[in-house]
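Note that one protein chain of the assembly has been removed; the remaining protein chains are unaltered in position.
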Amino acid sequence: MSFHPAALNTAYGVGIWVGALLTFCVFSFLYKDNPFYKFAEHLFVGVSAGYYIILNFWTVIYPNLMEPLGKAFAGKGAGEQAGMFAAQLGDYRGWLLIPAFLGLLLFTRLFGRIGWLSRWPLAVLVGIYAGLQTTGFAQGDLVAQIGASLQPLWTGKLGSSLNAIVFTIGLVTSLLFFFFSREHKGALGAASRIGIMFLMVGFGAGYGYTVMSRVSLLIGRFQFLLEDWLGIVR
Amino acid sequence: MTFLEKLDRRWIFLAVGLLVLLPLLFPLALPLFVTPPVAAFVKAVDSIPDGSKVLMSCDYDPASIPEMVPMTRTALRHLLDKRCKLVITVLWTGGPGLVDRVVRQIIEKEYPDRKYGVDFVNLGYKAGDEAVMLAMGQGIVNTFPRDYQGNDTRSMPIMNGVRDYSSFPMLVNISAGYPGTKEWVQQVQARFHLPMVAGVTAVSAPEYYPYLQSHQLLGLLGGMAGAAEYEKARNEKGSATRGMDAQSLAHYFVALCILLGNLVQWTKSRRTVA
Partner (left out) sequence: MKREVPLFITAAAGLLIILSFFVPHQIVSVPADFLQQTALILRAFGFVLGGVNVLLVNFDAIYKRQPGWIYKVVLVASLIATVVIGAVEGRGFLNPGTRSKWIYDNLYANMSATMFALLAFFIASAAFRAFRIRTLEAGLLAVAAIIVMLGRVPLSNLLTAWLPEWARLQALQEWILNVPQNASKRAILMGAALGVMATGLRVILGIERTYLSGEE
């Protein structure tokens, strides 16, 4: 093992030391809440909020709205056409005044008396995403998954056939558990009890993977401290 | 047992910290085996014709670095070794700076002959989640008129001939949550039938097994373990492989915590009944 801590004489090195210091400030919460943690927490929120504002301005509002509107106001239509409202698929020039207006209406939310105007752009967003998710879930999750579930129970091999049978029982009984139009009694009750067993196994697997994910995040932080900050190289 | 009943949780924190730190300092080099979902991922990427333009969507932020960055690095090397040209997007607000850094580190160090704008491009971030995915289906350049650095995408050689999803043989998606793999499957794979493979965080990996079984996903990397197996399949020893020793000890400790916690509770209730 060799030891090469990040240098303090370069912006890169200073940055790593600042990052390491803030990492320890956040980790100090494990002992108890303290001013260092509170400082890091508020700094994080401030930097995040500022970063989100400026990122969305330069990556969406400027290229997707302001630039095409600028061209439209200069009389340049989409393609070879002239006129601010000359548009084509994907390039809407002057028509972008509509989302610009709706976007500004969102800010009326901050003013009590005219705050109701912000419902219009919200309605546009809600309608669009309701439509997108309805079709997306229908095609991607319902139709495709039903199709994939219709598999032969006998595959020619005992092992995979047993798996297919167990899978089908698990799928049907889990679906029956979510059927609440009838009381879970009798055959439906027995089926939903089996369904609960499968669901619990599924949740257990999910818990196991969640533990893996959380531990990975800690491993990543320690790798940053050991490899990037202290430069401990194996 | 009374000592365990009153155990301050900070002792558990200390134990977790040590069990993660020590294997990073003194590696155990435990053996890794490649599981079928990872093998399927490798096989699917291998099947991409050499020299193709591939869409790669890296939808994560710094909170998921340990799981997502190793997958991204190995996938980049895998595709660049096949001389594929990469069109990279980022749909997470916190991600563009990180993804750009990862891409630059790999290409500048290991593939210095690849030119930005010719062999790869980082289109950067766009707000909108599913709306962005669908808008790309109508025209990628219209959705991303400028790239991550602010350059005009229409003038880039790599974007010549790139219209929509039909311009790519595959989507390689590395994602940490929403928007991510699920939305790509629902909006793009289901609608435009673009073959896709995915690398996801361990938290979300179990819910994508149905997509794997239905062949909506051709391969799946789940969490740091999936990233480590991918590194092994590609004969690399990256940060995911280095982290698996610590992962092993931490997992055994958490399992022990579950068992011990229940044992403590059981003995306490027996004492109370007695």
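Think of it as A and B in the order they're written, each chain with its own count starting at 1.
Quick note on the criterion: a residue touches a chain if its C-beta (ideal position, glycine included) is under 8 Å from a C-beta of that chain, and two chains touch if they have at least 3 such contacts.
These figures come from a predicted structure and were not determined experimentally.
Asks: The chain left out touches which of the shown chains?
Replies: A, B
Asks: Using the document's contact rule, name the residues of chain B that touch the chain not shown here.
Replies: 7, 9, 12-13, 15-17, 20, 28, 30-33, 35-36, 61-65, 93-94, 96-98, 100-101, 104, 126-129, 131-132, 134-135, 138-139, 142-143, 146, 148-150, 191, 206-207, 209-210, 213, 223, 225, 228, 244-245, 247-255, 257-262, 265
Asks: Across the whole complex, list the residues on chain A that are touched by the chain not included here.
Replies: Residues 11, 15-16, 18-20, 22-23, 26-27, 29-30, 38-62, 64-65, 89-90, 92, 95-96, 98-100, 102-104, 106-107, 109-110, 116, 119-135, 137-139, 141-142, 145-146, 148-149, 163, 166-171, 174-175, 177-178, 195-212, 214-215, 217-218, 220-221, 224 of chain A touch the chain absent from view.
Here is the rule we use: only the chains that are shown with their structure count from here on.
Asks: Which of the residues in chain B come into contact with chain A in the complex?
Replies: 10, 13, 16-17, 20-21, 24-25, 27, 63-67, 93-94, 96, 124-128, 130-131, 134-135, 138-139, 141-146, 148, 150, 182-183, 185-187, 189-191, 201-203, 205-207, 210, 213-216, 222-225, 239, 242-243, 246-247, 250-251, 254
Asks: For a test of understanding, state which residues of chain A touch chain B in their complex under the given definition.
Replies: Answer in residue numbers: 1, 30-31, 48, 51-52, 55-56, 58-60, 63-64, 67-68, 89-91, 128-129, 132-133, 135-137, 139-141, 143-145, 147-148, 202, 205-206, 209-213, 215-223, 226-227, 232, 234.
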